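With one protein chain withheld, the remaining protein chains of the complex are depicted in position.
Right after this comes chain A.
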């Protein structure tokens, strides 16, 4: 077996290990982000490493990868017919949608398929970096270290448990590092070791890593000497010793909301799929009575109203217009004895032998068969998405509220702490309309540092009010905290409000023509707020940080109304402008430096920011100089002639680079001795050749540089080596 094949075999072993290491990156990414198709991603990684190894020409391997990516996307995201025309249309549509999203800066609007493309490109680039590490630098310590840090950080701060992964990474990584350093040793020799002796060299390494890995797995492990630092850090940051998190529950749609609070653990189980035109909030029911610990229903007995056959589910809008009617097709994978309603739900499509009944108070629609609630696996609901009239909302003065009929939506426990009421008053006093008041409360959370968190949520202590605890103590929680707090604040401010349960829009997993398919998981179980706007009706609000909310606003303002709002802006803007101009005039009168100083102090933040960016860039460049400097040098010296002077300068530069690389030349060492040493380190005879030519010029007084091209080649070889 000749050396070339032996080298390839060795690289194949190395890349297999690297592939396993990359797999350890992909597994948690896929797990934590809910990305599917892990196998396909792994195949792509394998392609990235295997193609160059097999000696595939660059253009071929690139086109293979592109073809694979395209197939991947089609397979994963294209639904329905897969003819060539459909595929092309699909890609054109994807291209259009994503370009639009990118151009408009709507980065959340890019589709999953495009995300996949980006991720594949990232993998592709990373594979080049890894190849560079392995084949040029012959060191993967950096990559190995990054993998370890990545996994340990995930293990500490995310739900991903890396117990087994750590051991795998340790074994793979140590093997990799060890094999590469063996190869590095062997490359210093003039002759490549034969295959049997190379295998023999690796045996002790494999034994040591294997035995120590097995031992470390079997040995009993002591408990950590320090407590888990994460909760400690969190509590430090919060500055309050709030009660420790209780038993973590599992997220999902539950019926009993009388005891809210405590942490949740995410659950990616899909509960239903929805084919709709756009993302919807799926409402299930509302609750009206707040008990300081949670929500219950005030009504023991509710009237059941049949819906369908002309009776809409949702109350009609009093003002504003609804968008065109659409149909949502729903496929349930979980037994729910109710149907989920999009906003503006009209009626469910009739199902044989099933009667849809709506509970009058909670708004829950339950399918009945033979007088017993059943769960439907598949149904569709027509809806027309409401658009709330802004004109009408601007007229929601408190005095327009009906005298009666909303008592249950203004209910508050008597023991509600006064500071909650005070806060509500403070938030709403400057807004004349109910709509403005509600929006002010809705905004309050995101503007005052409230944090969305499912895991590290403290339960209120016994006797503490759930809302009060969240508003003033923990300031950390999930949808229930936010929505309940908003309802309580609205009620305190005299606005009728109720608590809504349901699901948020879920994950867009693909499209078929006009409709998109959404997957709604247990993680999407959600709660939000509805407030009553006189003249408009019940309107949803979304106080939870990080959620978009349901329902749109119809900006149906009259043209006459607009200037009223806009007039304020120019006036306000004008004043600073004038001041600035005056200032500048004054500065021009005095000397230049003063104005420069003023300019600086006016733009201080900008300058500091720029300086910080420059500094960071400089530090980064300095730290990574061994990477880019050789390339830069080669490019720079390519433009120079290798005449006597140019060659001597290049040689001097090479000496400098070698010194930086770590091959220092003692003062008393002659160049030819040094050249022997350098060549012994890198292998080859490049340095000897260069030194011979250099000595002839320097000591021999030669004025020309014969065979400059081959000298340049040797020089570039060595310069590149110093980058490794």
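Keep in mind that, in the parts below, a residue touches a chain if its C-beta (ideal position, glycine included) is under 8 Å from a C-beta of that chain, and two chains touch if they have at least 3 such contacts; residues count from 1.
Note that in this section contacts and distances are computed from a predicted model.
The unshown chain of the complex is recorded in UniProt as "MoxR-like ATPase", chosen from "MoxR-like ATPase", "phosphoenolpyruvate--protein phosphotransferase", "Peroxidase-related enzyme" or "Transport permease protein". In the complete assembly, the contact with the undisplayed chain comes from A:701, out of A:81, A:220, A:402 or A:701. For the chain missing from the display, the contacting residue among A:533, A:671 or A:687 is A:671, taking the whole complex into account. Take chain A: the residues that touch the chain left off the picture are 648-649, 652, 655, 666-673, 695-696, 698-701.
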